[in-house]
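For this depiction, one protein chain was excluded, whereas all remaining protein chains were kept in their positions.
Lettered A, B and C in written order, each chain numbered from 1.
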Amino acid sequence: MKIGVFVCHCGTNISAVIDVQKVVNDLAKMPGVFAMDYKFMCSDPGQNMIISEIKQKKLDAVIVAACSPCLHELTFRNTLIRGGLNPYMLEIANIREQDSWVHTDRDKATEKAVRLAKMAVAKAKRNQPLFPQEVSVEKSCLVIGGGIAGIQAAIDISSAGYQTVIVEKEPSIGGKMAMFDKTFPTLDCSACILTPKMVQASQSKKVKIYTYSEVEEIGGYVGNFNARIRVKARSVNMEKCTGCGICWQKCPVKVNSEFEQNLGPRKAVYVPFAQAVPNVPVIDCVNCTYYRSKRQNPESKGLCRICEKFCPAGAIEFDQKDKIIEEKFGAVIVATGFSAFDHKVYGEYGAGRYKDVVTALQFERLLNSSGPTQGKILRPSDSKEARTIVFVQCVGSRDESKGVPYCSRVCCMYTAKQALLLKEHIPDANAYVFYIDIRAAGKNYEEFIERVQDEYGVLYLRGRVSKIYRTGDGALLVRGADTLSGTQVEISADMVVLATGLVSNPETVKLGQMIGIPYDKNRFFTESHPKLAPAETQTAGVFICGACQFPKDIPDSVAQAGAAASKVLGLFSQEHLMLEPVLACVNQKICNGCFHCRAVCPYNAIDEEILKDKSVVARVIESKCHGCGNCISACPVSAVDLKGYTNEQILEQLQSLR
Amino acid sequence: MEEKKEKNGFEPRLVGILCRWCSYQGADLAGTSRLKYEPNMTVLRVPCSARMSPLFLMKGLTSDIDGILFSGCHPGDCHYISGNMNARRRFVIFKKLLEFAGMEPERIQMSWCSASEDKKWADIVDSVTIEVKKTGPNNKFK
Amino acid sequence: MKYLLNVKNLNSEFVREIQAESKTRILHCYQCGKCSAGCPIANEMEYKPNQIIRMIQLGMEESVLKANTMWLCASCITCTVRCPREIDIAEIMDVLRRYAFKRGIFPAAVADIPVFNRIFLRNIKLFGRLYELGLIGFFNLLTGNPFKDVLLGPKMFFKGKINLIPERIKNASEIKDIFKRSAEIEHSD
Partner (left out) sequence: MKYAYYPGCSLHSTSREYDMSAKEVSTRLGIELIEAPDWVCCGATPAHVTMHVLSQALPVKSLINAKQTGADTMAVCCAACFSRLKIANYHVLNDPGKKAKINRAVGAEYNGEVAVKHLLEILAKDFGLENLKGKMTAKLDGLKVACYYGCLLVRPRKIMQFDDEENPTIMDAVVETTGAKTVDWPGKVECCGASFSITKTGVVLRLCRDILQLASDAGAECIAVACPLCQSNLDLRQPEVNKKYDKKFDMPVLYFTQILGLAMGIDWKKLGLDKHIVSPLKFLKGKNIIK
């Protein structure tokens, strides 16, 4: 094997400290090694020199002793390709950042340069040509979650001409945004800006929407994911139903509506809200009289069946079963959103025992003119108009003792908005806001807070509330403090609104493990890089957007959805994908099937394979492997190795230091 | 060889096995910042600290190397999710074993160093160099 | 111009000392004020509990020790259990009292509280158990209110609630030894 060593002066960056000539001489003494130096190896003449030497000297591998591989590894790999060599036959000896720039003693630095170059030679001797693998791309995207982020991503991808599938677990798309009354800081009506998007998505030929559905399994790898989707039985035929609404008008069963946050009723057959997409009801099997009677007596004909009787389209199908759909996707966008914090752990605020202590989401519904009170601020306990309302911020945010140490980012703004809307509904109402810090970092946000305080006269008190309890007259006594004046504050209120924080969706962990997206200690998905890759994940081909990554407001969610969509489009614009060849591989003759490798693999890239002799051995799923090498260190019999960083190569490098 | 046996003026041979995402880039940054540190350590680049097999320790310590440093990303920062934690577990166990076999603990070290910690990198190299210098040449496995 | 907060008057070691002794992270406090909001006695305090924490953070040793706050703390622990940052404020108050006790610093306005504590403990040192009549009597004498609660005395006495003679335990000398050794250990810390 013939190896060429090219030592760079880098002007004087290297040669000022290192005796380049001595490095060349020392290396040239090694058997099978040719060495030379040049002023600027990365320049065109430098590269051309390498190319001509490769061809003339018939080199098998190349060492460039120069700057850090982080800078010019790719440059020189291309040089090798141009010289007719496999790009992975290149090794770099970093004699600038880690030698000439950090040492002053010429002899010692030169000696170190020689060691570094010799180590590179030792490795290169064992280098093998590596070839990037090529995979095809299925040009269809799965979007999990049909809130504003998911809808936006689906619209963006479909408008570029690619197929998109939204899977939403609720009966309608729209997510949390559909529940809001108005949006800060512009006070646009939430439904007015969301509903057109929902309709646009549902009418697009390129978007398929599965509501009341869940993703049960995802396998495969970038460009080639397989998903199994369970479409739950709606008990209503989606093709036949016209959405006329007779069924839910006639249904005699009333239960609390989840969409109305338990403040209003819905029927057992229902659409969650008037603008639902699709406008097709579902039957809630738990509460429906028919299903309950059937559970008690499976032989009977079943009671009630009023909806079936009245449906003019004959769309009620009690015997409908869940449907399983299997589809292939090239990319996945996860947009599963958040859950509202459950304030039951706040014993000091009544732990949910006081009806008039409501959550922010409940207050949104009370403000909403299509909500349970038609937009009147009536307190839930006795339906009297609430004239004094206390807003308590940071409930389930910035509270380590309750397991939520982070700031939920949106509560300061939505509380200000709710206080403002309260003042618009009832101008002489008293609104008090207990806050710790006002975080209004967004376009026109600070100005909005200012308006709420100055124009609307909402009184802000700086301090956390310690206790809320009901007094004899039915009012709520709020005990707080104003740390700025150093006084305790006691307010007798008609209603208290808790600015409940945003917590991760309960399905995050399950979904993350299934698809291979890591999550942080607060169970939010972790992006691939916090600054430079905010919509990507560790798993190639899987992207995230919206509040499943961290609490976000609507504009940020929409922006991130666009970013995720553009990454998907970038992927779909390629016919084939080239995957980095630094991958693990198993020598199945040695493998003893202990699967320690699988236990440490963070990417589920190890599979079982049954050989002809019935023995079970490990196999690397190359498309899933990221090449970290964890499995190699875990293997007790050295059956696994990492291409490009084999045990042999590294041991040879260590040996060279002798 | 004879010179090396003397404690005074003993220049240890050290090898640093660094993950390419954090520690190696931290070492690069030390260069870009023109920090100065001891020249005894030769750096070997691997994808992740999890690639650092106990085999390398054995090989190094039997190959006339006086000290080995493993360095990876800080806990939670691993490019490969949790490789650094696996590495640490392996390292702790194997180090104990080597100490049991009589190897001086100063020869086998591990650190976390991020891509932005240029000063820390320089400090690590200096402290490892000084400690191994104090310990003297490695002839345990001869 | 005189600045009330002058770095020269601050003791930057103070927060570390109190933090180490109370084993709670005082620097972690973000001043939400929940402790003061729920404190049953904050009304009577010169500085509210959150202000005391802030003053410790800043190193205002003198002002903290001269304030009546810690002496008025009833040790009801409401602040600690509700603190979002899991700071043991009640323990900090205890540590401050012990810190002041060691140095003999007692603000005049609440001087009777440490007096009460002292008599209470002397009582136990003598008898091993509390002797209420002696406690209240001595306390009233020392604080110059000899007739305080005097109306309650007969009521309680006739209900059989006050012992005229103190209860003693058999090995009262053991208790004296415990007091002595505890004091030695505290002193050596």
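Everything below uses one rule, namely that contacts are C-beta pairs under 8 Å (C-beta built on N, C-alpha and C of every residue); 3 or more make two chains touch, one makes a residue touch a chain.
The structure displayed is predicted, hence computed values, not measured ones.
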- Message: Among the chains present in the display, which ones are touched by the chain that isn't there?
- Response: A, C
- Query: Among the options A:60, A:91, A:168 or A:348, which residue touches the chain absent from this view?
  - Reply: A:348
- Across the whole complex, the chain not displayed is touched by chain C residues 40-41, 44, 72, 74-78, 80-81, 88, 90, 93-94, 97-98, 101, 112-114, 116-118, 120-121, 124, 128-130, 132, 135-136, 139, 148-149, 152, 155-156, 159-163, 167, 169-171, 174-175, 177-179, 181-183, 185-186
- Message: Take the complete complex as the reference. Which residues in chain A touch the chain that isn't displayed?
- Response: 347-348, 351, 353, 467, 469-472
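In the analysis below, only the chains that are shown with their structure count from here on.
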- Item | Whole-Å separation of chain centres (CA-atom averages), chain B against chain C | 53
- Query: Could you state the distance in Å from the CA-based centre of chain A to that of chain B?
  - Reply: 35
- Task: List, in ascending order, every residue of chain A touching at least 2 other chains.
- Result: none
- Note on the structure: Touching two or more other chains in chain C are residues none
- Query: Within the complex, which stretch of chain A touches chain B?
  - Reply: 68-70, 94, 96-99, 101-105, 108-109, 111-112, 115-116, 119, 518, 538, 582, 600, 602, 626-630, 632-634, 638, 642, 645, 647, 650-651, 653-655, 657-658
- Contact residues on chain C for chain A in the complex? 30-39, 42-43, 47-48, 50-51, 78, 82-86
- Task: Going by the contact rule at the top, pick out the chain B residues touching chain A in the complex.
- Result: 11, 13, 15, 24-25, 27-32, 34-37, 39, 42-48, 50-56, 59-60, 63-65, 79-83, 86-87, 90, 122
